[in-house]
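Structure first, commentary second.
Excluded from the complex is one protein chain; the other protein chains are retained at their positions.
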Amino acid sequence: MEKEKILILTDDYAEDLELLYPYYRMIEAGYDVVMASDAGGRGLKGKNGVPYKSDVSWEDIDAAEFVGLLIPGGWAPDKLRRYDKVKAIVKEINDAGKPIGIICHAGWVTISAGIMKGRKATSTPAIKDDMENAGCTWVNEEVVVDGNLVSSRAPMDLPAYMKAFIKALEE
Amino acid sequence: MEKEKILILTDDYAEDLELLYPYYRMIEAGYDVVMASDAGGRGLKGKNGVPYKSDVSWEDIDAAEFVGLLIPGGWAPDKLRRYDKVKAIVKEINDAGKPIGIICHAGWVTISAGIMKGRKATSTPAIKDDMENAGCTWVNEEVVVDGNLVSSRAPMDLPAYMKAFIKALEE
Amino acid sequence: MEKEKILILTDDYAEDLELLYPYYRMIEAGYDVVMASDAGGRGLKGKNGVPYKSDVSWEDIDAAEFVGLLIPGGWAPDKLRRYDKVKAIVKEINDAGKPIGIICHAGWVTISAGIMKGRKATSTPAIKDDMENAGCTWVNEEVVVDGNLVSSRAPMDLPAYMKAFIKALEE
Amino acid sequence: MEKEKILILTDDYAEDLELLYPYYRMIEAGYDVVMASDAGGRGLKGKNGVPYKSDVSWEDIDAAEFVGLLIPGGWAPDKLRRYDKVKAIVKEINDAGKPIGIICHAGWVTISAGIMKGRKATSTPAIKDDMENAGCTWVNEEVVVDGNLVSSRAPMDLPAYMKAFIKALEE
Amino acid sequence: MEKEKILILTDDYAEDLELLYPYYRMIEAGYDVVMASDAGGRGLKGKNGVPYKSDVSWEDIDAAEFVGLLIPGGWAPDKLRRYDKVKAIVKEINDAGKPIGIICHAGWVTISAGIMKGRKATSTPAIKDDMENAGCTWVNEEVVVDGNLVSSRAPMDLPAYMKAFIKALEE
Partner (left out) sequence: MEKEKILILTDDYAEDLELLYPYYRMIEAGYDVVMASDAGGRGLKGKNGVPYKSDVSWEDIDAAEFVGLLIPGGWAPDKLRRYDKVKAIVKEINDAGKPIGIICHAGWVTISAGIMKGRKATSTPAIKDDMENAGCTWVNEEVVVDGNLVSSRAPMDLPAYMKAFIKALEE
């Protein structure tokens, strides 16, 4: 039986652990995890220096193939939100009601994808104002689950974040 | 005769040139420039590695003493917007109608200070959505002057940005 | 009810993910994880640059309090194996039959603690000869469980490694 | 009407601000600024880490096209002075009586171009002896103007340096 | 008359001085020194950052041409010991009774080449257990000469190490 697929959207300067803990954790949970950036197979570097490689370009992604989406924090979201294809993927996965996990600064990407209106979520306090201006109710909790949207604040929340995201996938 | 004073609000990881070109340019234009960060005299480092020192803590600043305010881009604005005192200073200087210059990501700070509603401005395209969600009209021009607010997009706009900011101070 | 405690022994230049994936994973699994280095609260840096802090000095550790031990790879093991206290802790936890997890170069520490004779284990291929000379049977598998000893080869094995280690703790 | 052209000669490890403040300042003053290094379009890095690109190779430069020349400090001058073409350009622009600006360690280049005999100038104190041995009178002032030669000591002198250089161009 | 040839086997992250002091010292002593890595002419970097280039790939080496072999410490040995060709070269030079110099962590390479059984040697204390498990008698001295094997512990031992290695070559 083929494994279900999880998509990670990333770029240079993702917060290293917010990218790679979910990456390995989803594999451990039995998923086939695909890391997409602007160019397939490109060498990337985390904000603190950890090197990794994307598997594929997001241009070549069919969002319908995935059962869930994860976006790391750090400075990668500041880049990700500039791409039309990234925003289209986020919107399509959200419209399908599939779980989307955002942590730390990842909310910038869902803001630009236009899916935050009327949602309840958390994030790094740094982007609280951007989250609220985008129409969402911001709360300061380690993990917030609102329908298909799972959000957390920082690396220290990774355990709660992953527990909630896996639960969302299984429902 | 004493020189008029310009305030720069900054932190680690400001875009080096967006911080230091205005710094030296204001001195050249005859102003007394004060660089404030969270702690006075603290060594800071630009996003690309240029070291500099803040003159004073913003806690010890009286906004009324300054005739204008400049905020650099880079990642410093992501930190600056978290401080109540920073937001209070920005608001006070704006309420007094004194020139405020924002470049690149600096708009995050004016968003959090709550002064962007109904304004016309530019910024790095990365934060266009945050700017619009904060209630401002975003345009893609090298420099935009709307009342006391002077805004630019990136280092390549520094010459037009400084020309407009100096003109705003002189009016 | 108090959580059971897991000990991580580390130093500068641990392989970042081999240290921090297990760290957050054990928290997610419900354990209280204590990271010990030569000095409590010391700032450390991973081999690729991720910063972290140890909770406590291993000099202040009572091995009897812990239900399991994890040692990361990278260059930290080359330092860890030089400390008598580190070797004593490893030996005591092994003598008690509690799960010990070693990944990549971490085998150097268990070699120096004198607990590898007659064991079956894996590691980075780089230290295969040291493992065999220490009296163990080396196999090239993603994870090897031999009694209380759980071993893996590299970051790509982290999912299998953690699954096996958690199972060992629960038995 | 076409803009007048200013030439900047540089290499890796120029003092970042001594290169880039004059670069943007000349554009602000209405000039077309051309940055030349050993190879056109080459990526270069400042002494403190700021990245920039040269526009053209100095091999392809016609010195007669420029109305002025600027040379930054840092370690770039130690490289620049080794090139015959660099020295020829400096000499030709000096012979034409056009303004030449040198700051910090840039005097090494004008020394090697053989144009310092009988001049009055300043520089970083570090190369005072080299300046004097080359036949010039060294003074410790923020900016010295001697005919077409404008010289300064360090980044803190940038405002006075640019004011004097622009004045020299306009005369 | 042609010079006698010395081989150095290295890789990235050799301890800079343990690689380059012997390199220049052997040239000073009148030898033709050949630095071999996995690829000829490849740019390499020492553990502390010193750049150097290998002369040739070890794949193209005929061990019979050399009168002696030197292996630096640092992290390069952890890589070197994984290559069959490296181990074959070490073994061939040892079988011919020609001097082999190992310093710091270089013993890992001779362990993997299988030539340490019954030898007396020193090394960084970090790998003492690996050395003993490989069958050698480990002593804590600045330099140990046992037949054709010359060993030292650390950079501070370089003077004694080179004196002994040159003596071994001359005998």
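As written, the chains take the letters A, B, C, D and E, and residue 1 is the first residue of each chain.
Just so we're on the same page, a residue touches a chain if its C-beta (ideal position, glycine included) is under 8 Å from a C-beta of that chain, and two chains touch if they have at least 3 such contacts.
Since the model is a prediction, treat every value here as computed from it, not as a measurement.
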* Structure fact -> Considering the complete complex, of D:Thr10, D:Ser54, D:Asn94 or D:Ser112, the missing chain is touched by D:Ser112
* Asked: Taking the entire complex into account, which one of D:Lys79, D:Lys98, D:Arg119 or D:Arg153 touches the absent chain?
  -> D:Lys79
* Candidates D:Ile8, D:Ala134 or D:Met162 - the one touching the absent chain -> D:Ala134
* Using the touch rule from the top, list residues of subunit E that touch the missing partner. => 16-17, 20-21, 24-25, 27-28, 46, 48-51, 155, 158-160, 162-163
* Name, in rising order, the residues on subunit D that touch the hidden chain in the full complex. => 75, 78-79, 81-82, 105, 108, 111-112, 125-127, 129-130, 133-135
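Methods note: only the chains that are shown with their structure count from here on.
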* Counterpart interface for C-E, drawn from B-D, A-B or A-C and sharing over half of its contact pairs -> A-B
* To do: Determine the centre-to-centre distance between subunit B and subunit D, using the mean Cα coordinates as centres, and give it in whole Å.
  => 30
